[in-house]
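Here it is: the structure, laid out below.
Let's turn to chain A:
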Amino acid sequence: MLEVKGLFKSFGGVAAISDVNIDFPTGSLTAIIGPNGAGKSTFFNLISGGLTPDAGSVTFNGTNLVGRSRAQIIDAGIGRAFQVARIFPTLTVEESLLGAVTAHRRRAQNITHRFPLPEMRDRMLEVAEMLGLTEKLGVTSANLSHGDQKLLDIALALVLDPKVLLRDEPTAGMGPDERWRMIEGVHELWEREKLTLIFIEHDMDIVFKIAPKISVLCYGRLLAEGTPDQIRTNPAVIEAYLGTSHEEAAV
Partner candidate 1 sequence: MMATRPNLVRDIAIAAVALIILLLLPYVWPSKMVNDLIIRVSAFALFATSLNLLVGYTGMVSFGHGMFFGFGAYAFGLSMQRLGVSIPMAFLITVVSSALLGLVVGAISIRLKDIYFSFITLAFQMLLYSTVIAWVPLTGGDQGLMGGIPRPPFLGIDLSIEAHRYAFAVTIMVVGLLILRQIVESPFGYTLRMIRDNTERATFLGINVFRAKLTAFVIAGVFGAIGGMVMALFVSGAYPEFVNWTMSGEGIFMIMLGGLSTFVGPAAGALILSLLNDVITRGTEHHGLFLGAVILLFALGLRKGVTDFVADWFRLRREASSRSGS
Partner candidate 2 sequence: MNLAALTDCLTSASCLVTQTTSGLIIGMLLFLVAAGLTLIFGVLKVVNFTHGSFYMLGAYLALTVNGLTDSYFLAVLAAAAGVGLFALVFERFFMSKVYGSNVLMQLLVCYAFILILDDAVKIIWGPEFKSMGMATVFQKPPLFIAGGIVPVFYLFLIIVTLILSLVLWLIITRTKFGTVVRAAAVNPSMVSALGINTGLVYSGVFVLGGMLAGLAGGLAAPVRSLTAGMGFSILIESFIVTVIGGMGSIAGALLGSIMIGLVRSFGSIGFPLFVEGLMFLLMAIILILKPSGLLGKEG
């Protein structure tokens, strides 16, 4: 269970996150939505160790994560996949995954053997299979399609065996068909791996279809929380999104 209590963060006098309290039960699937500038990415940064909150706590299964190093937070089980895929352009898919497994198993400093260490292969193949990258192992990462790069990005996060996976706009930059496939993949992954999955998303259709629970951020505050039906009919939420044609179409 990931508990966020009383989270505050300001940048130079501007409050990016104010008094946010959200609980993410183990195994839940939650969508974080909100208009641009609502603080969604900042929120992710705060709970994954990219930023330190000014106040508040982030507790995972009883352990406080605030102030811990990135490595410690990863060890605790928080994984993160990024909006713009952060991959290793000159390494092949295989090399990237093997490298990640090696790092996870604490053998990244070894100079006495050759890469890859044989015991890393199984986990690498496992993760590659999970994301459907088995056919693409020999491809240099820079040459992957945009969608495949995002899959690799997720794979690199999954290698670390996270219990919580944060996904920052999984469908960003994709066309309508790709978008649905990606989000179905997200759903499948969640069901299969029994992760606690939290994702940021802009496409309302997707959010309402897929996410059992939605948290709405606006101007750094938690505006509303609930099921898709509750959120869809919430007047404050409608007002926050007023003017976006997408919301008009959905309602």
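In this section, contacts are C-beta pairs under 8 Å (C-beta built on N, C-alpha and C of every residue); 3 or more make two chains touch, one makes a residue touch a chain; residues count from 1.
These made the cut because all candidates are chains of the complex that A comes from, given by their letters.
In this text the structure is predicted, and so the values were computed from the model without any measurement.
Enquirer: Given the candidates 1 or 2, which is the one that touches chain A in this complex?
Expert: Only one option touches chain A, namely 1.
Enquirer: In their shared complex, at which residues does chain A touch candidate 1?
Expert: Touching candidate 1 from chain A are residues 70-71, 74-75, 80, 86-91, 94-96, 98-100, 102-104, 107-117, 137-140, 143, 156-157, 159-160.
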